[in-house]
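Data first, discussion second: the structure below is written as structure tokens.
One protein chain omitted, others in place.
Right after this comes subunit A.
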Amino acid sequence: MAALRVLVGVKRVIDFAVKVRVAPGGGAVQTQGVKHSLNPFCEIALEEAVRLREAGTASEVIAASLGTKASQETLRTALAMGADRAVLAELGEGAAAGPREVATALAGLVRKLQPQVVLLGKQAIDDDCNQTGQLLAAMLDWPQGTFASRVQLEAGHVLVEREVDGGLETLRLRLPAVLTADLRLNEPRYATLPNIMKAKKKPLEVIPAAELGVPAGPPRLKVLQVQEPPPRAGGEKVESVESLVGKLRHAGRI
């Protein structure tokens, strides 16, 4: 399998361990001064791509992100985990992007870089959209294997095992294809200190997002309001199953 290039999309998100707060105004979540890191599902996608290269199946792993300058640190982490080079589709300070904009940027990069496989996380943990992979496949008219828990490359095809509600579904897709990674695909490696140091020397290219066709202006999806969930009210203990069923019925829950 010569020259099989893998493009991995990565997103800079609020770290999963952070206690998220609503920003004053209620239109967004507090991001100022809050710890950010590489989206966990993107990490899994990247790990899979690096493993493909280590197995000799892929020849090059390129990490890409649509974001402001701060996303460079996320791309450096991707390089430290094993990506060969990175590309930032840069947005201006304060600009936002949704799945449509990310898919547009990635489509632009696909036309530039000609990968055979695009690996993305199934969703980002900040907006949980689960749309980018699907939108990208449609834009490129490529087959898609989403929620992948196993990926196997064959000559000209990729075998994808997907976790679906009914169990596991296996698809054989013609390359080039878009895949999105689910939790059980793999366990991402640590960025070891020697690799972090090597990452400094790997190329990181910055391209203005507009050059890839991302329209200027606010994202297509507009967030109207963000609010905290209602505080947890106390529960109630009941004496019997009949009583439990009666109460649930009374509350209109069943």
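To be clear about the criterion, a residue touches a chain if its C-beta (ideal position, glycine included) is under 8 Å from a C-beta of that chain, and two chains touch if they have at least 3 such contacts; residues count from 1.
In the analysis below, contacts and distances are computed from a predicted model.
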* One chain of this complex is not shown here; going by its UniProt record, which of these names is it: "Proteasome subunit alpha type", "Medium-chain specific acyl-CoA dehydrogenase, mitochondrial", "Ubiquitin carboxyl-terminal hydrolase" or "Telomere length regulation protein TEL2 homolog"? -> "Medium-chain specific acyl-CoA dehydrogenase, mitochondrial"
* Structure fact -> Touch assignment to the omitted chain, from A:Asn39, A:Thr77 or A:Thr104, lands on A:Thr77
* Structure fact -> Contact with the hidden chain, among A:Arg21, A:Lys112, A:Arg172 or A:Lys200, goes to A:Lys200
* Selected from A:Ala96, A:Leu175, A:Ala191 or A:Ile207 as touching the chain missing from the view -> A:Ala191
* Structure fact -> Where subunit A meets the left-out chain, the residues are 37, 72-73, 76-77, 80, 190-197, 199-200
